[in-house]
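With one protein chain withheld, the remaining protein chains of the complex are depicted in position.
What follows is subunit A.
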C-alpha cells in the first residue's frame, strides 16, 4: 500500500465537495475491493473518503411497493432484515450468500453496485428486480446503470446513496461459486412481477451482468423450471478461466437459472 490521506466526512454533500476538489481521491465504502487492490499496489489513490459516518446512507425501509436500502448498509444487515425477508426474501438470501461473515459485516450494497464487479452478486438482483439506483444527483434505472465490466452510469463526483427495489411476487437467486475465490462464477437472479419476468446473470459474461432474454421469454410463457429445460445462453462472450471455460459457464447459467426458478416457485 502507498501512503494516502484519509477523510471521514459526515454528510454526502461534504463528501461530494471533497471528491470534486481531489480528482485522485476514491470513495471508501466497505473497502472489500479497494483495500486489497491498494495493498497489492495496483491502486494508489491520493486520498480515501470514508462514507462510513453518514446516517443518511444507512438503513432499510419499506416505502409503498418498494424496499429502499441505504448505500452503506452492510450485506449482513440486508440478510437479516425482517423488512427484506418479508418483502423480497430472494434478496435477503442473495445477501446471505455474499462472501463470508467477515465480508458480510463490512461490505456494502452501495460499494458493490458502484464497483460493478462482473462477479458481484448485487448487480444481478438490481437488474432482475428492475431496481433504481439513487445518487446524490439523480435516479438511474438498473437497466441503464450497469454498462459493462466495472463500468456504470455514475459520473464524476456522483455518489450512490440508496437503492430502491420494487417488490416482486416471486424472486430467487442461485449461485455457483468460483471454487477458489467464492465469487459468483455463474449467478442467476429471477424475478416475476405481474406479467413481467426478468432473469439477470452475473459472474459469467465478459460484459458483466446481463439479462438473459431467451429465458425471460420462456418463463413468461410459464414460470416454472421446466420452461428452461435444456436451455443455456451462448458460450460466446462468456468468461473463460482456469475454473470454468465459456462452455461450462454457459451451461452453469442454465442450471442456476432452473434452480433459481425452482426456489422462487417453491416458497
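Everything that follows uses one rule, which is that a contact is a pair of C-beta atoms (placed from the backbone, for glycine too) under 8 Å apart; a residue touches a chain by one contact, two chains touch by 3 or more; residues count from 1.
Keep in mind that, in the parts below, contacts and distances are computed from a predicted model.
Not every chain of the complex appears here, and the one that does not is recorded in UniProt as "Xanthine dehydrogenase family protein molybdopterin-binding subunit", selected from "Xanthine dehydrogenase family protein molybdopterin-binding subunit", "Anti-anti-sigma factor", "Spore germination protein" or "ATPase". Interface note: of A:58, A:85, A:220 or A:251, the residue touching the hidden chain in the full complex is A:251. Listed here are the subunit A residues that touch the chain not shown: 1-3, 40-41, 176, 179-181, 242-245, 248, 251-252, 255.
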